[in-house]
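I'd like to ask you about the structure that follows.
Here we show just some of the chains, and they stay where they sit in the whole.
We call the chains A and B, going by the order they appear; numbering starts again at 1 in every chain.
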Amino acid sequence: MKNNIADIYKEDYENIVKSAIAEDLGAYGDITSKYIFNKNNISDGFIICKEKDGATLCGIGIAEYIFKTIDSSASLKILRQDGEKIKNKEKICTFHGKTISVLKSERIALNFISHLSGIATLTRKFTDIASDYGVKVSETRKTLPNLRLLEKYAVRCGGGFNHRFGLFDGVMIKDNHIIASGGVSKAIEKIRSEVPHTLKIEVEVKTDDDLEQAIKSKADIIMLDNMDCKHLRDAVKKIREILGNTCIIEASGGISLKTLEEICKTGIDIVSVGALTNSAKAIDFSLDFE
Amino acid sequence: MKNNIADIYKEDYENIVKSAIAEDLGAYGDITSKYIFNKNNISDGFIICKEKDGATLCGIGIAEYIFKTIDSSASLKILRQDGEKIKNKEKICTFHGKTISVLKSERIALNFISHLSGIATLTRKFTDIASDYGVKVSETRKTLPNLRLLEKYAVRCGGGFNHRFGLFDGVMIKDNHIIASGGVSKAIEKIRSEVPHTLKIEVEVKTDDDLEQAIKSKADIIMLDNMDCKHLRDAVKKIREILGNTCIIEASGGISLKTLEEICKTGIDIVSVGALTNSAKAIDFSLDFE
């Protein structure tokens, strides 16, 4: 139920959708269809998945919103929900509406579904592995411009969890902050005295010394960056000894489907993976008339 | 020179950039850096490519625009231009600016460069093959929402050519139009009597009968959809016999780097490939302080 577009405040994606419509229709609209079809001509049809290995669906609610925005008289019957696994040639929805409106909606809707399902499908591959170890999978801030909200939603549809939204709603201390502050402890101290007390402090750790300071200063989250499994295991051990489960341990940096299982075995809590959002292959969908 | 962001009217991408900045900075800005760094603290550094096989660069001008938008006192020295091939570990620019501003700009700029260079790099692989045969490579309307303009620019940076921008600036007659009109000829006739005389008429052709009608009605562009090489060769022959070079012949549908060369040999003028824009893997870049 949480993977339903209706859970997102509509204001948050309607401008994205409206701009995308404007982008494709421009000033003159669909100059092919409008001279061919009678404006009251009605069509029925469906959208199907055309991916040999199937996919995890994301974007069916957005698709419906696009059809409705372009023509409020159009109707979609949703057959499969966001977050569900779908097979090749499986119909995900049927539609009924003015032919001209359907043809305007087609490519815009498919572009959203293809991209978001691509992310959900890739995320699902990661979570299918990680969930056996109780490890969460999360995206990073490596998202495509202005699509972050929807891409994070797609990650959830694939069974993932979300990281901070942006620079503004979570603290993340990295090397440059550490150097400028004179060490991890001083950086944490400085930040803790200033930021809203409602936010956690995460530290990206690369060295043993940084790790020790992060533990000592009780960082809320410690992110182990680009470490191999041995280093991860050692770090997890040190953190758990002092902070127990009150500190969340995150691994990041070049994690792939190949390396994931080994990493999950190290005892970390969460992995964050940039490729989920910026390198997922589009899933092929097709809109057909009946 | 044509692959320079300065050739695009700034108004066209500045809203995209400004929204992307707002997306990441939210209401409170970079809550980590602003409490660590003195606001007048200055940093120098560079952006480097971290892709083993190198890449074709796209987005350096956008990156500069982002740095300048976030802080007009920042300066970038551009070392490599959009459209150039770059190697792993090659510096593409150096920067000088307030540390706080640089850290705000970092991820936003890298997200643009990574995505656009991904498209340029993939396109370049196609054009390196196709150019030997005098065949142009073009994207389709399978672009990511609201990024079409920049993605089409990235295609050009990879040596490609652009197709129509959207539904509004080019006519494309597909199956549904053909059925509804009672054949290709009637569809062309209808459209030709209505659309601005400044626009060309393209027909997507799947059958011999459609092809014959398209030729007879002197379609400006004939798009051969999902045909194998034999069918392509036959179609090209028929078209050239009657229309010579006045008709542009386009091949489309599932064209991959593997099948491209054979397709180019069939005598077509241009291939259009959806994967260029919706399935290109991000190129890894990193921003480092000196």
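Please note the rule applied: a contact is a pair of C-beta atoms (placed from the backbone, for glycine too) under 8 Å apart; a residue touches a chain by one contact, two chains touch by 3 or more.
Everything numeric here is computed off the predicted structure, so don't read it as measured data.
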Copies of the one sequence in the complete structure-file complex, 2 being shown, number 6
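In the analysis below, only the chains that are shown with their structure count from here on.
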For the pair chain A and chain B, the C-alpha centroid-to-centroid distance in angstrom is 23
So, in the complex, the side of chain A touching chain B is made of residues 16-17, 19-20, 23-33, 35-37, 41, 43, 99, 103-104, 107-108, 110-112, 114-115, 118, 141-149, 165-174, 176-177, 180-181, 187, 190-191, 194-196, 199, 274-275, 278-279, 281-282, 289
